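Note that one protein chain is taken out, while the other chains of the complex remain in position.
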Amino acid sequence: MTVPEATPLVQLLTPEGERVHHPDYDVELTDEEYRSFYRDLVLVRRIDVEATALQRQGELGIWAALLGQEAAQVGSGRALRPQDFAFPTYREHGVAWCREVDPLHLLSLFRGVSNGGWDPQDKRFNLYTIVIVSQTLHATGYAMGITKDGAVGDPDTGEAVIAYFGDGASSQGDVNEAFVWASVYNSPIVFFCQNNQWGISTPTATQSRIPLYKRAEGFGFPGVRVDGNDVLASYAVTRAALDSARTGQGPTLIEAFTYRMGAHTTSDDPTRYRLASELEAWKLKDPLERMKSFLYKQQIVDSAFFEKVEADADELAARIRKGCLEMPDPDPVTMFDYVYDEMTPLLAEERAAFATYHAGFAGGGH
Amino acid sequence: MTVPEATPLVQLLTPEGERVHHPDYDVELTDEEYRSFYRDLVLVRRIDVEATALQRQGELGIWAALLGQEAAQVGSGRALRPQDFAFPTYREHGVAWCREVDPLHLLSLFRGVSNGGWDPQDKRFNLYTIVIVSQTLHATGYAMGITKDGAVGDPDTGEAVIAYFGDGASSQGDVNEAFVWASVYNSPIVFFCQNNQWGISTPTATQSRIPLYKRAEGFGFPGVRVDGNDVLASYAVTRAALDSARTGQGPTLIEAFTYRMGAHTTSDDPTRYRLASELEAWKLKDPLERMKSFLYKQQIVDSAFFEKVEADADELAARIRKGCLEMPDPDPVTMFDYVYDEMTPLLAEERAAFATYHAGFAGGGH
Amino acid sequence: MAQLTMAKALNEGLRAAMDRDDKVVLMGEDIGRLGGVFRVTDGLQKDFGEERVFDTPLAESGIVGTAIGLAMRGYRPVCEIQFDGFVFPAYDQIVSQLAKMHARSRGLVKMPVVIRIPFGGGIGAVEHHSESPEAYFAHTPGLKVVACSNPVDAYFMVQQAIASDDPIVFLEPKRRYWEKAEVDTTGTPDPLWGARVVRRGTDLTLIAYGPMVKTCLDAASAAEEDGRDLEVLDLRSLSPLDFPTVFESVRRTRRAVVVHEASSSVGLGAEIAARLSEQLYYEMEAPVLRVTGYNTPYPPSRMEEEFLPDLDRVLHVVDTALRY
Partner (left out) sequence: MAQLTMAKALNEGLRAAMDRDDKVVLMGEDIGRLGGVFRVTDGLQKDFGEERVFDTPLAESGIVGTAIGLAMRGYRPVCEIQFDGFVFPAYDQIVSQLAKMHARSRGLVKMPVVIRIPFGGGIGAVEHHSESPEAYFAHTPGLKVVACSNPVDAYFMVQQAIASDDPIVFLEPKRRYWEKAEVDTTGTPDPLWGARVVRRGTDLTLIAYGPMVKTCLDAASAAEEDGRDLEVLDLRSLSPLDFPTVFESVRRTRRAVVVHEASSSVGLGAEIAARLSEQLYYEMEAPVLRVTGYNTPYPPSRMEEEFLPDLDRVLHVVDTALRY
């Protein structure tokens, strides 16, 4: 084995909110943009906190919190252009926000009302995919289609795809097949791996003995590790990778080094497998705090700004809560309606019998 | 993308049979050993030629020739110690030979008489696996078992596993999962990829845009490319990798750069997809010829030796032919006998009905 | 009208579908220059180019997974799986993604993907090259499954499958690839989802699909000499099953035998038997019997003749059914 090199980490903001520079990646944003990045981080966290609370109150079956991963998601999500297409896992609430998916759609999934319900083509944001890394192949196929359409090459109008997955997910065969495909067809795709250090109770070391961004080398395309708690770096690195993809330079793997500050889902109990001290250490790198410090240091905010953001967050939380509580249960007969484009006689028969049977109950039958 | 480096290739014999040296890999064999390497190459090729002929004559359903890959197989096969375990694909006739599997067993598979029929545990050579790369995970599990048994560490008695697969096979999810497992558990395994330039009609460029040995880097273990038409280099590199595995230093990927000189199988027609000139170029690198030149140059052979080897080959071919022609068809009722360790009532019932039904025919029924 | 083998008829059908709609793309292992191991795509890459007919890396999950993405992008991918036994690495993508995408998105995402699989035995092949995996797919809601049995159907059904907006597993009986028939490409095809009576008879209905249709027709001819008049039904669609046609036939003959190569246990024959005995409870005069491959793995090829249902085994069971 070769001697382990120090792992390079692209960072544009230190945990203290100090702006640093990087030779390959940088961003110059307007003050307004900086503020809106922060606002997104806050709102996204608020969605998450509210959803977690609703789950605790029995309103959702389960919730997969993004707590701690806001910067990786908002940074990468905002790097997407309107024409780009994103393929999420089940935890990309921050990216969903950037794609303007109503948070209530996310809640409807975890409430058991639907499997998402937004229009993936319209939002250019696929439905959540729960089977680990299946979506990375879908994303690759979509990217192959972009190439076939000739929609790659132009730095402005060229299209690109981003596929999200986790550190645990990196072990699955399918994502490695996606790497093969994307590199062989030189597809316009960015693989965005949020290494939040854990796959449920399994540490990243059980998935790989070297940093995950290096996986790409073995398939012949570049990999880069970015500080996933740094929204500016996440934005810069993703934007560069997307631009590289859209201009025909093929795939990139981004490993966003971050931390799952909460439980895997609300069903999980992380005290069984990880030390409280680990969480404490990562709290010092909180993605919101560092952006807040940066804004202060830049002197581009005042207390009115923060109050307004908090007010927006409160309003959003209230809307989510209300929307969740008012969300109607689906009409069960609809379960027959979307199985096929062309319904089968068997389903039509079952649907009719179902309707009759339930009508019987309604009429006091049985 | 980085500028492509020149691809290093471990070679100990030039195509002209010139002995060259390599800083990391070398072998010093006795004259007797050199001769016996050559003898193996010749015998293995003869098995292959005879089987191909038998297929043409309708005695085998199909045959997957190893023509051109003798050095990669004999070199790696002879590097195995008795305690090591090999997991082949469907083309490892040369490795089978080194593991003392009777070639008639191989023929029985391609004749449709059995699925191999040798005892994998006894030969420490698994049955042929036809579903691409399934065996690489079996091999990895076996290697994990070696570690669990504490049978790793000692340079003499330590055990190791070798898993064979092809260039086409490198794209499958399973082999990449095997890489994950083997590296995470630091298992005593050598992945031996024969890059014979083709997966049926598909060139290696459709499977990877960089040399295959580099895949290992992405998983955190070493990869090396060896001249697969050089039996000494194949031997040296495999031996080193096996020793590294058996002493607890984990997995290695070897890419044996070679060429499938024949068709994919006897059912294939390579004229549809590759140029005759390519084959001609590779003929100059024929693994047997270069070993023969080497023996001559070393002055350790005389014509009597070559005559003897030819005579042995003739005898072997005759034995194979005879054995094949005399091979009895299996008794079809045995198809029920080995489905389970503990036969199910359904199968017992089917077996009985089958026997009665066929007895009826024998007695002139129906 | 031309005499075409089934392989050639499929080739012509694919060509017609590609001519009609330039979103149709073919993908799979060795389908380009080689034309596929059975030559079903012969010449298509040459004529339609490498963007529309392309060799993939060797990984079936990758094939189906990227086909799903291509479908989301507006393409109509037709995937070739080289042999039946090699579809299983793609099983997860097929049952959990391809089959469920339409329902998951409440119809917002359509999956016009066809997965062509040469299936079944009888060609003297080695392990994994003679499987009959249809039950694994027919049990899966969201998928449709069809099997052609002759060149005419092959020509039309493959086009209909490609035209459908539902994901379809398209099974091709590989041992019938080289059998010929007149194919009138100007004819009007039967609906893709309909079963078809391919021989009228009065005494018993043989229900088959794919490779076993010919076996059943041969059996019916042989039975005729013994004075038994068998009807033969080609299911054509395995999911959905066309029960109205099945019932109509069995109502007339009052007896049915299902024939397939796949093992009996929890196979298609079980479903047909269950439905027939439920729906035609008072109308049948014998239980539905099955003639199938045994409940063993497909054996080495020197035993396959005994494993596979043949004319004699079919008639043997027909005799039993007629004795009720």
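All chains are identified by letter, namely A, B and C, in their written order; residue positions are counted from 1 within each chain.
One rule holds for everything that comes next: a contact is a pair of C-beta atoms (placed from the backbone, for glycine too) under 8 Å apart; a residue touches a chain by one contact, two chains touch by 3 or more.
Because the structure is predicted, anything quoted here is derived from the model rather than measured.
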Per the touch definition above, residue among C:M18, C:A99 or C:A220 touching the missing chain: C:A99
Option touching the unshown chain, where A:G68, A:G199 or A:G262 are the choices: A:G199
Among A:A151, A:I300 or A:L346, the residue in touch with the chain that has been omitted: A:L346
Residue among B:V10, B:M144 or B:A160 touching the omitted chain: B:M144
Residue, one of C:R15, C:H128 or C:K180, that touches the chain absent here: C:H128
Chain A residues touching the omitted chain (full complex): 61-62, 90, 109-115, 130-132, 168-174, 199-202, 206-207, 267-269, 272-273, 329-330, 332, 334-336, 339, 344, 346-347, 350, 354, 357-358, 361, 366
Interface residues of chain B (partner: the chain not displayed): 114-117, 119-121, 126-127, 129, 131, 134, 136-146, 148-149, 173-174, 177-178, 180-181, 184, 334, 337-342, 344-346
Missing-partner contacts on chain C, residue numbers: 61, 85, 88-89, 91-92, 95-96, 99-100, 103-104, 127-128, 135-136, 138-139, 141-142, 239, 241, 262-263, 265-271, 273-274, 277-278, 281, 286-290, 294-297, 324
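The rule is short, and it goes like this: only the chains that are shown with their structure count from here on.
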From chain C, the most remote chain by mean C-alpha position: A
Inter-chain centre distance, chain B versus chain C - centres from mean C-alpha coordinates, in Å: 36
Length of the line joining the C-alpha centres of chain A and chain B, rounded to whole Å: 44
Contacts with 2+ other chains: residues of chain A: 173-174, 177, 180, 184
Junction residues of chain C, two or more chains touched: 56-57, 59, 61-62, 89
